[in-house]
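All remarks here apply to the structure that follows.
As you look at this complex, bear in mind that one protein chain is not there, while each of the others sits in place.
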Amino acid sequence: MSVLTKAAPRESAPREDRYTIRHDAGPRGVRWWAEVGWRHVVGIVMVVICVVPLLYVISASLNPSGTFTGSNRLFGEVGWNNYAELFESRYWRWFLNSFVVAVTSAAGTVLMGGAAAYAFSRFRFSGRRGALTTLLLVQMFPQMLAVVAIFLVLLTIGDVIPILGTNSTLALIAVYLGGALGVNTFLMYGFFNTVPREIDEAAKIDGASHAQIFWTIILRLVSPILAVVGLLSFIATFGEFIIAKTVLQSPDRLTLAVGLYQWASDERNAPWGLFSAGAVLAAIPVVVLFLLLQKYIVGGLTAGSVKG
Amino acid sequence: MRRSILTAATAVTATLALAACSGGEEPAAEESAAPELEGSLTVWVDETRIDIFTELAEEYSAERGIDMEVVQKASGDIRQEFVQQVPTGKGPDIVVGAHDWTGEFVTNGVVQPIELGDKASGFSDVSLAAFTYDGAVYGVPYAVENIALVRNDDLVSDTPDTFDDLVAQNDDTGADYPVIIQQGDEGDAYHLYPLQTSFGAPVFEQNADGSYSPDLALGGDAGDAFADYLGKLGDEGVLDPAIDGEKAKQLFLDGKTPYMVTGPWYASEFTGAGMNISVLPVPSAGGEPAEPFVGVQGAFVSAKSENALVANDFVTNFLGSTDVQLRLAEAGGRAPASIEAAGQVDDAIMQQFSDAAGSAPMPSIPEMGSVWQFWGVTEVELIQGKAKDPAKAWNTMVGNIQDAIAG
């Protein structure tokens, strides 16, 4: 069994320092190309591949009249009216709704998943392995009838507790949190395992309760993975529309993804320009969040479950 | 109906949407929980008509003193969600949509018949026939739409009587495409239907009252001839599965073709872009008149509406009135279903589209679902020349449809 003396290096990894020793081999020589230069080539090629399809979206968002995939003349016409029009629609209302739902769900997922991971990582109880496997297997159930079933549940609950019924933001968050355990727990579980038990032990000897250990020590030590799970959960709920469009009904309560989906679902005269502008702006919070959290992600994801 | 790109986004889960209350559970409990429903009316509309219906609902609300709630549903989901939510008792009172939902709604028992009385004679025959199922009317029509031949008047000014001549005309015009009929990888039988009917091969037999019987009529010699013709058009490059709706619209806007077979939904974009267009009947390819499917928009009343009285009043007396029909026509760019309103419409293009319509509503019988599935795909195979013997491929398709209908 693994008893790590120190959590896996996350930031300022010592391994990186070792490479710097060789860094003096002349900036643009053959050696540079062999060791570093080609990496830039790969990077540029990949970035182009990543960006080209998105140019269509951006081009459509700037095109006052154009189609979505009808023309390969990107940026033939450029104007800002689609963005201006967003202000006249319910877009910002939806944006706010989405933000609230995604942030709340992300926070809830992090806390609930983290708590579960703590339990699996720190306690030994019967059915523990079975429970872990079950959590993962449950996620693999084909969701064909999920929407049907969820709607029925919410109808039933709504009769008793109206604010948890259909057309409720709170209910939507509850549904999302129903999926909080699962892959996320697994991800965190691996990371929790890398936090040495000696830390718990020491705290326990100092008289800390398990709750104090969890809230004040462990959560702080695993903050990178919390950031990662939070980000993944944010992205997932921010873009989710299949459940959301069934749960939410009033135009003012829709989330961004549902609103955009409805714009795009007009078979014949979909406002692609408006839709694209909305999608471009919708990607911004995700990218910003990623930039903010990148240093955690680079050090965080799955780092835990590797046992040196 | 046709598979659109975005119904796809609905994914399985979405399309399934909602179900009835489980098993033996009776909805008794639900009714007691919603006393506030008294005196309010919920209307479902899709994103294309949300604005006008919100406006109309407010007026009706003021006039009748009843609360109206207009709920927007995505056009890809609204039909299925209605079928699934009505049995739960939580569905809307009224759903606004296309007439070809009628069959599915009736066989699932989610809508109720609407007695129009003397008002029936105020609607065009085709619009009433569209909403008629098994002898009863299930929806109040308000707008009629169909495809036709749209001409770019800046490129050509006279149009031949036959489709072959139309294609040949381009030898002089010299545009990139003689005519555009949108297809896509899975085909588009709807846009090819005028050509098919001109060979005398309608999809189903039509009853005396304009409704359809489930007997397939698209096979036989007429069907074979049409299949051959499709192969020929594919060979000549007139039809191309690579041209989907978006592409077709763009090509016409760019002046790459003098003609396009399309409906009023794009016409407004063409005129908006400053083009001069005329709308004409599709020239015949097989000798008989080329009749497109007529699509009718209207409103259904839920079988479980707790306010059936007001719901009926709203759809028959309010939506059916000439004034409201005119406003709906203006907002939607489709000709009104009311004869009186249609007579008052002052819009040349809308009028020309109406003139190009025949008397064949798109079938709404459930059997039509089995047809759509195979139809477009087979036509694409014919256009691509994948089928060595077009008539044989067509007959295989007819056989498959027959089997699918038989279950």
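Details
We call the chains A and B, going by the order they appear; numbering starts again at 1 in every chain.
The criterion applied here is as follows: contacts are C-beta pairs under 8 Å (C-beta built on N, C-alpha and C of every residue); 3 or more make two chains touch, one makes a residue touch a chain.
Assume contacts and distances are computed from a predicted model.
Per the UniProt record, the chain missing from the shown structure is "Maltose/maltodextrin transport system permease protein", taken from the list "Maltose/maltodextrin transport system permease protein", "Succinate dehydrogenase iron-sulfur subunit", "Electron transfer flavoprotein subunit alpha/FixB family protein" or "Glycosyl transferase family 2". For the chain missing from the display, the contacting residue among A:Ala107, A:Leu132 or A:Ile199 is A:Leu132, taking the whole complex into account.
Residues 3, 5, 8-9, 11-12, 15-16, 19-24, 26, 28-29, 32-33, 38-39, 64-66, 80, 83-84, 86-87, 104, 106-110, 112-115, 117-118, 134-136, 185-186, 240-244, 246-247, 303-304, 306-310, 312-313, 316-317, 366-374, 377, 381, 384, 386-387, 393, 396-397, 400, 403-405, 407 are the ones on chain B that touch the missing chain.
Residues of chain A that touch the chain left out of the display are 8-10, 13-16, 18-20, 23, 35-36, 39-40, 42-43, 46-47, 49-54, 56-57, 68-70, 72, 112-113, 115-116, 118-120, 122-129, 131-134, 136-146, 148-150, 152-153, 156-157, 159-161, 174-175, 177-181, 183, 185-187, 190, 194, 200-201, 204, 207, 209-212, 214-215, 228, 235, 239, 257, 260-261, 264, 279, 282-283, 286-287, 290-291, 294, 297-308.
Criterion: only the chains that are shown with their structure count from here on.
Chain B has its Cα centroid 40 Å from the Cα centroid of chain A. Of all residues in chain A, only 65, 67-71, 142-149, 151-152, 155, 159, 166, 241-243, 245-246, 249-251, 261-270 touch chain B in the complex they form. Against chain A, the residues of chain B that register as touching in their complex are 2, 4, 6-7, 9-14, 16-19, 21-22, 29-30, 33, 46-48, 50, 71-77, 81, 84-85, 88, 90, 245-247, 249-250, 263, 265-266, 268-269, 272-273.
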